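To start, I am sharing the structure in question, which I have written as structure tokens.
Only one protein chain is missing; all other protein chains are in place.
Naming follows writing order (A and B), and every chain is counted from residue 1.
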Amino acid sequence: MTESAHTSDRPVAAAQPLPGRRSRRARVWRVLRKAPPTAWFGLIVIGLYLFVAVGAPWLAPYPESELVGGAFEPWGGQFLLGTDQLGRDMLSRLIYGARNTVGIAFLTTMLSFLLGGGLGLMAAISGGWLDQVLGRAVDVLMSIPQLIFALVLLSILGSSIVNLIVVIAVLDSTRVFRLSRSVAQGVVVMDYVEAARLRGEKLPWIMRREILPNIMPPLVAEFGLRFCFVFLTISALSFLGLGIKPPTADWGSMVRDNAALITYGDVTPLLPAGAIALLTVAVNFVVDWFLHKTSGLRE
Amino acid sequence: MNPVLRTILQRLGLGIATLFVVSIIISLTIEMLPGDFARAVLGQSATPETVAAFQREIGLDRSPVVRYFNWISGVLRGDFGESYASAGSLAGHRRLVAEMIGPRLLNTLFLAGAAALIAVPLSLFLGFMAALYRNSFFDRAVNVVSLTSISSPEFFLAYILIMFLAVKFPIFVSLASITPNMPFLDRLHAIALPTLTLVLVIVAHMMRMTRAAIINLLASPYIEMSRLKGARPMQVILRHALPNAWAPIANVIALNLAYLVVGVVVVEVVFTYPGIGQLMVDAVSKRDLPVVQGCALVFAGTYILLNLLADIVTIVSNPRLLHPR
Partner (left out) sequence: MNETAKSSRGARTKGDVLLEIRNLQIEGESDEVWQPIVRGVDLTLKRGEVLGLIGESGAGKSTIGLAAMGYARGGCRISGGSVVFDGIDLLTASDETRRKLRGTRIAYVAQSAAASFNPAHRLLEQTIEAELREGFRTKAEAEKDAIELYHRLRLPNPEEIGFRYPHQVSGGQLQRAMTAMAMTCRPDLIIFDEPTTALDVTTQVEVLAAIRDIVEQFHTAAIYITHDLAVVAQMADRIKVLRYGKSVEEAPTREMLTSPREEYTRSLWSVRKLGKQEQPGGEPILQVKNVTAAYGNAVRVLSDVTVTVPRGRTVAVVGESGSGKSTLARVITGLLPPIEGQIIFNGKALPRALKERNADTLRRIQMIYQMPDTALNPRQTVYEVIGRPIEFYRGLTGAKKEARISELMKLIEMDDSYVDRFPGELSGGQKQRICIARALAAEPELIICDEVTSALDQIVQEGILQLLMRLQRELGVSYLFITHDIATVRAISDEIVVMFQGRVVQQGPKTQVLSPPHPPYTELLLSSVPEMDPDWLTNLLARRKAQPEAMKAGDR
């Protein structure tokens, strides 16, 4: 019943030529135009990565894991960026890496938010023993460094992509839990939530209509930061040989596999590492600006 | 009882309880072992007898409770069990986990200590300056640089440093191998690059947090009041801000030293430094559980201890607790 009510929610607005929506788009554009160069840089880089990740099969000159030449072939000619230790095309693997590494990190972050965000909201709203139990459990989980805990679990479960995603998502969801719980608590004490309770509204409605819309900005910013953290953790694990396994192209393991080249002064292994750094920098720049914009605080 | 003492004892008790729970978790993770684990460790050629012997040896035939108490009572006596590397090969000599961890822990503490010694004062200084001259060119520049540094994986920074400071300009060495009877200065030379990598990462994090904490502090009404009372800028900082800054600063330091403990893992692998992080990574890829568990407990213990110290500083610098009503 509530669902149908929402679709008929804005007939008054619909009668007019959608002034709200147009002005929102105009507002977004106005905000973007005033964004600092760092934020612009970040947005463009993120767009570029998305483009490469989606278009990998069409952009890459060679398949992801086919041996197309000799090991460690130099740059230029047939292989723009040379080949790796087995003779796979470096550029193609870099391109596919965007899809694999970024995709896995994104999935992990999503999962971590569903888990941590959902539980955090529930803890904030219902309080009482549920809040206590979840809070204590998270305290304990967070008292073990995340990378170390991930290492322990992966040593037991063995490292597969699914294990990797689940383990990192569960560990990372503790931080999402803390944040969403604390921002939601700030909203839960508001009189409008009490008013909804006094009206007799049920928990799902309160969560979805009263609380969620008000905690979106900090959660969106946190999503960016968590993504960076997850991305770096997965890359680090892959680099340590415990994350994404060959032959899947992945930036972390590509650095590890080709690290020997560094000692000959060859920068090739720095390319995947740089690709990781560039995306994280870009996301961080955007989040930094977004936080500054939405916090409303002028430092 | 004195409220400060009481709060500290409470916090101490909580720390010990946490460590206890963590040890249970670390011990129980073994319950999640997949069925073919023994074969994965011993290799496909292992006979059913060896597999059975191995499973008995790691205690899979006993209840988790018994196994936990065996393990934890050993840990409390300094015995972390035996490495699997010696199991299975029945004739092989037995390697004690404690003996493997001990010297490597010292190496790691040496590396982390060197990094902390440089990073803490440097980042506090930079953080203070950025907070005091916020929105200046210096502040913006530091913001962009530190954000970039935070965003880079440790191995990226490490390889860039190797590229420039060991390959192009061979000032330092890329392999940080140290031996027990190496002279102190040679040791320092050997760990220069890993230390520098850690410093870069930690300073970025720590100065950003310091800056935020100081800015937060300077926004307090009593700081404005001290300005309106005509205090000199230096007095505002030293007399009015600093006494209230210990708690946030201690938290920033503890958080980052804890981060350092983790960051050390990757850096040790890059520079093949014989520390506990590298030991753990090796053990994980060999699925040598007793070593993994021992290392994890050491890491978790350090982490909990650092946070405990920060909490204690917070408690003893809180006038509300020091001077109860």
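The working rule: a contact is a pair of C-beta atoms (placed from the backbone, for glycine too) under 8 Å apart; a residue touches a chain by one contact, two chains touch by 3 or more.
For clarity, every value in this text was computed on a predicted model and none was experimentally measured.
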Open item on the list: Given that one chain is not shown, which residue among B:Q55, B:N70, B:T148 or B:Q235 touches it?
Closed with: B:Q235
Task: Option touching the unshown chain, where B:N70, B:N244 or B:S285 are the choices - done: B:N244
Open item on the list: Applying the definition given at the start, please give the residues of chain A touching the unseen chain.
Closed with: 4-5, 8-13, 19-20, 34, 190-192, 194-195, 197-201, 209-210, 213-214, 298
TODO: Tell me where the left-out chain touches chain B, residue by residue.
DONE: 219-222, 224-232, 235, 239-240, 243-244, 319-320, 323, 325
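The rule is simple: only the chains that are shown with their structure count from here on.
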Open item on the list: From the mean C-alpha coordinate of chain A to that of chain B, what's the distance rounded to whole Å?
Closed with: 24
Task: Footprint of chain B on chain A - complex, ascending - done: 38, 139-140, 143-149, 151-158, 228, 232, 235-236, 239-242, 252, 255, 259, 262-265, 267, 269-270, 273-274, 276-277, 280-281, 283-285, 288, 299
Open item on the list: Quick check: in the complex, which residue numbers of chain B touch chain A?
Closed with: 18-19, 21-22, 25-26, 29-30, 32-34, 40, 134-135, 143-144, 147-148, 150-156, 159-160, 162-163, 167-168, 174, 215, 258, 261-262, 265-266, 269-270, 280-281, 283-285, 287-289, 292-293, 295-296, 299-300, 303-304, 307
